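Shown here: the complex without one of its protein chains, the others still in place.
Note that the chains take the letters A, B, C, D, E, F and G in the order they are written out, and that residue 1 is the start of every chain.
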Amino acid sequence: MIGKSDDIIIKTIARIFVPFLQLYALYVIMHGHYSPGGGFQGGVILGASMALLLITHGYDELKRRLPEGVLLLLGSLGVLIYAGIGLLCLILGGNYLDYSQLSVILGVDAAHARSLGILGVELGVGFTVMAIMYSIFFDISTGGILPEDQRREGRVEGER
Amino acid sequence: MDFIIAKYNYWIYITLMMIGFYAMIAKTNLIKKIIGMNIFQTAIILFFVSISYKRGGATLPILTDADAHGGHVIDVAQYLNPLPHVLMLTAIVVSIATLGVALAIAIMMYRKYHTLEEDEILKAIK
Amino acid sequence: MTYLLVGLAIICILGGLFFFATATIGLLRFPDFFTRLHATGKGDTLAVFLCLIGLALYEGFSLTALKIIFIAVFMFLAQPTATHAISRAGIRRGLKPWVKGEERR
Amino acid sequence: MIVEQAPVLIVVICLMSAVATPLIGWVKRELCYPWVILALLASTCCSVLVMNTVIHEGSIHYYLGSWLPPWGIEYVIDHLNAMMLVLITGTALLVAIYSKKSLEAELPDRTVYFYTLYLLQVTGFLGIVITGDVFNLYVFLEIASLAGYALIATGEEGAPLAAFRYLILGTVGACFYLLGVGYLYMVTGSLNLAELAEILPRLYGSKVILVAFAFFMVGLALKMALFPLHLWLPDAYTKAPSVASALIAPLMTKVAVYIMLRVMFTLFKPYFSIDLLPVTKILLYAGVIAICVGAIMALAQRNFKRMLCYIVIAEVGYMVGGVGVANTVAIRGAILHVMNDVVMTLGLFAVAGIIAYKMKSNELTAFDAIFKKMPFTMAAFLVVALSVIGVPPTCGFFSKWYLIQGSIMAGNWIFVGALLFSSLVNVILFFRIIEIGYYDFGASGAGDAHSHDERSVVSEAPLSMLIPTYVVAAAIILIGLYNQSIITTIIDFAVPKL
Amino acid sequence: MKTLSLIVSIIVGAFLMYGTIDMPAWGDPDSPASTHVSPYYITHTEVDTATPNMVTSVLADYRGYDTLGETTVIFTAGMACILLLRRRGGRNKDRG
Amino acid sequence: MNIFFVAVGMGLCALVFLVLYRAIFGPGVFNRIAAISAVGTKTLIILLIIGYVYNRVDMFIDISMVYALLNFIGCIAAAKYLEMER
Amino acid sequence: MNIPFDIILQLFVVICAVAAITVRDLLSAVMILGAYSFFMCLMWAQLGAVDVAFTEASVSAGIGTILLVAAVLKTTRRTKD
Partner (left out) sequence: MRLCRYFLYPTQPGVIEAMEVTLFIHAADDAFRILENAKAQAVGLLDTATRLTSETRWMEEKKLQTILKGAHETRSGIQSFVITFVMLMGFWALLSGKFDAFHLSLGVICSLIVAYLSHDLLFANVRVGDGRVIVRRFLAFIPWLLREIITSNFYVAYLALSPKMPIDPQIMRFKTKLESDISWVVLANSITLTPGTVTIDIADREFMVHALDRKTAAGLDTGEMEDRVAHIFMEADHIYIQDVLDVSRIFAELKRGM
């Protein structure tokens, strides 16, 4: 199901689009303060760009770029960043998720500390959403069987 | 007449909700049920977004440059109510997460029984 | 000058609307899948292009206009590719193209 | 500082360790089990700390992000919350200790993700119970539900279908709840539970409030499997893996009952729920029917776990009926029964898990001569069974006693009748099992000497499963013995002022 | 079954329509929803958080805990999919 | 000018209505995909026009862009999956 | 924004919803659901909920439809109702 596409046109166009798509997703995450968007939306776009890469260039190409362990790590890391920022505020003496406490280490006033705290939180959300969306997509489109396992079993169903 | 004009948005959301609810209960196909679930959740989101709307030229819940740096008093009626939007972002996320899990369970079942009809699966289990 | 720009924008948008209309009519009237793709693949590309250029002209020279033009360029690349992908899937799945004299499907 | 921050730490420790579990499992799979126990232990300590603070200093308010209530989210912890917190963390800890062997037998290759979802489920429950914000409650309700669907779907043959039905109905329930929140928000403009409770009395005549209340109730009834909406429960809990059902069966329905109590008596004033609307009447009759149907259906089952599921439905009937009687004594009984029922259901499902682990089956035929094979397990089972029936020194007796007393005071003889009927049925149920287990019928198998020898050999469950079961049995007796002090220190503060 | 569910959904719909009678008119700027809590967000977002987009500031700061829960929901869904569908636990099998 | 934009938007809506006929009744999946990609392109323009009506185009342009990008991805994915259907 | 625009969009949404649950081919139903999400997104943009529209656009067009299509093709297109 996630085999390489043999259509040269789609492959080439996807290849050209993917970097721009990823940069656009990062832009959406970073500029959630000023325009619509934020961590979740950007994460979804990142996940979609990886899904595009997966269906056009195949699993191996993607694995070379982002191994599965890294993906799992990113998925967990996102929530850990979010909860960790909250915990950091708690350790600095405020309540949980009180970003204004971050002004001590960031060296800016409270309002901007909150702004930066929002940025960090959005980054965390983006990581998690990217990894998880991609993972859900991968699981559903392959039925959860990794292609390498399939190959080991000698079956090549789905590698059309 | 006034009643209909003032509230037609709510009527549409109720219609959508009935459609989704009917699909969730009556259809036997699992994917159809999931589609119904999606419609149902979207209807509720529509309801919330309708709450946040203000007639009379209110603009998006993002401060314009003049208001952000002008230092003058911000007119509340000029901006839409942001809170329901926030709640609905969360609800959309929940709906997509539910969709993922539901599809995973449906695929799991298809793998075992080779059908997506609920009654046929029940027959196969018995 | 501004009047000229606005007039140009209106002409562009109306042209886009016209091509949208023909593409839609083509989509409805043509006899089979592949011929319908002709309508959407060509008509929509130009129509979107014209509309976006018109909107960008109306906006005047700004970053937003640049972004709109970027979308236009993007659509220029994406639309034919999507058309191609769909038609290829159709032919690979064994859809027979309509030939003259058959009933319309 | 720990004491001040303890409320948030209860949830956050659970959440962060849940998120870190896949990473730890990636490094080494065997580390997951001690990690989960460690996390739950820390969480339990915090919740006991919170409980202590609540008992001595009254209810706690904690402002997340330091934003004051109508604008930010706040935690409000009073006696009812604190009790639920301790119950949830304690149950989760016991089941986690219990889970090792059973999980290795049932899901050998998926333990890492199972533990992750396990912790997430506990996080969801804790978040529901601790929060003072109606929308935040919805979010955590969804966390708990999603984790629950997944845990149930990993079970035996037919579990996916049960999980799917649960998913559909659970989503309807959660969406109804969300709709109720929307209606309330529309006419009040606030999401904070305490503030809503202040604003709402001015609006009690409004139809919007009525619809919102009805949708809250229907949604929660779906989640707690009240009688006409209980159809998803038996399949789901029977077919789930035994660890999952030992976690979900005691907690899910009770958490829903907790939300119902909050909605009826904190969000809305008691006189709205009791006097202005016929809600309590409906709840009373629903409870009565649930008890009768649960008891009768339990009699008809040939599968032990399925029988327990119908008992759970009947127990939900107790609590809902107790709320429906609507006087102080009966509600006190209902709240005490929430506590007792968590413990008793945990004990029952733990025993069912042990038997499934040893016998590979939960059919009643597997109980042949089980007293000889597993004397210790069955001793614990006997204590739990006596409590479910309602025999005096155990805790089950006292909650039933309060319920009966309350309904007599209110003159609700039908509820008294239902309670007595259900006790009778429970007696029949458990004595049937004890009979099968005590005498060696030899119904299954070839009944020759060889199998007879095999049967009489003692093959007791592993200690990691036995110890939690015994803790539960001890808790049943202890709650029974000290019920008076529990009521005076905790439950009397939790009962709403009618 | 079909008629029954149709009846049920129509009953639910009718009940909801009954509820709309007392609702404030759609888009009324003076309805309680727009006057009670949200004005604070609109007027204070720039002062408190230096973020012009109030949706972001409410999402990540005023009600940041909700968003933490939301992220956890996503995480839960991902883990659920892996638990349900992956037949071999990824590379865990080889290492653990 | 506002009136003009609203009129264009209404015209596009009418066209979408026609395309919807193909999307709902069109024989086979392929006609539907073609129709839905056509709906997507028209939606893109309608979004921008809504932006002009609100006078905040710079906020709507991002949505429009993400729409274009993701509609393309969806189209490609659907085509690819259809191609290898059993 | 203005009433006729609103009513047209709502009409579309209802038509799509009815079609999505009545079509007898799952893949087509999923496609129509995609169109439904498009209109929902438009409607939210039109009600001024930009962030919600953004999320819906990214979720429905980006992931939701692809997930449903992948799931349908992983299982079957046949349905009885």
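The rule we apply is simple: a residue touches a chain if its C-beta (ideal position, glycine included) is under 8 Å from a C-beta of that chain, and two chains touch if they have at least 3 such contacts.
What you see is a predicted model; the values in this text were computed from it and never measured.
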item: Option from A:Ile13, A:Val44 or A:Leu102 whose C-beta touches the chain left out; value: A:Ile13
item: Residues of chain C in contact with the chain not shown; value: 18-19, 22-23, 25-26, 29-32, 34-35, 37-39, 41-43, 45-46, 63, 66-67, 70, 77, 80-81, 83-84, 87-88, 90-92, 97-100
item: Missing-chain contacts mapped onto chain A; value: 6-9, 11-13, 15-16, 18-20, 22-24, 26-27, 30-31, 34, 65-66
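Note that in this section only the chains that are shown with their structure count from here on.
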item: Farthest-lying chain, centroid of Cα atoms versus that of chain E; value: C
item: Distance between the centres, which are taken as Cα means, of chain E and chain B, whole angstrom; value: 9
item: Residue numbers of chain B (touch at least two other chains); value: 8-9, 15, 21-22, 50-53, 58-62, 83-85, 87, 89-90, 93-94, 96-98, 100-101, 103-108
item: Touching two or more other chains - residues of chain A; value: 1, 10, 17, 34-38, 40-41, 45, 48, 51, 69, 72, 75-76, 79, 83, 86, 96-97, 99, 133, 136, 139-141, 143
item: Complex interface listing, chain D residues touching chain B; value: 135, 139, 142, 146, 149-150, 153, 157-158, 160-161, 163-164, 167-168, 171-172, 175, 178-179, 182, 185-186, 191
item: Residues of chain F touching chain G in the complex; value: 6, 9-10, 13, 16-17, 20, 23-24, 29, 32-33, 36, 39-40, 43, 46-47, 50-51, 53-54, 59-60, 62-63, 66-67, 70-71, 73-74, 77-78, 81-82, 84-85
item: Sites on chain E touched by chain A in the complex; value: 47-53, 55-57, 59-61, 64-65, 67-68, 70-72, 74-75, 77-78, 81-82, 84-88, 90-91
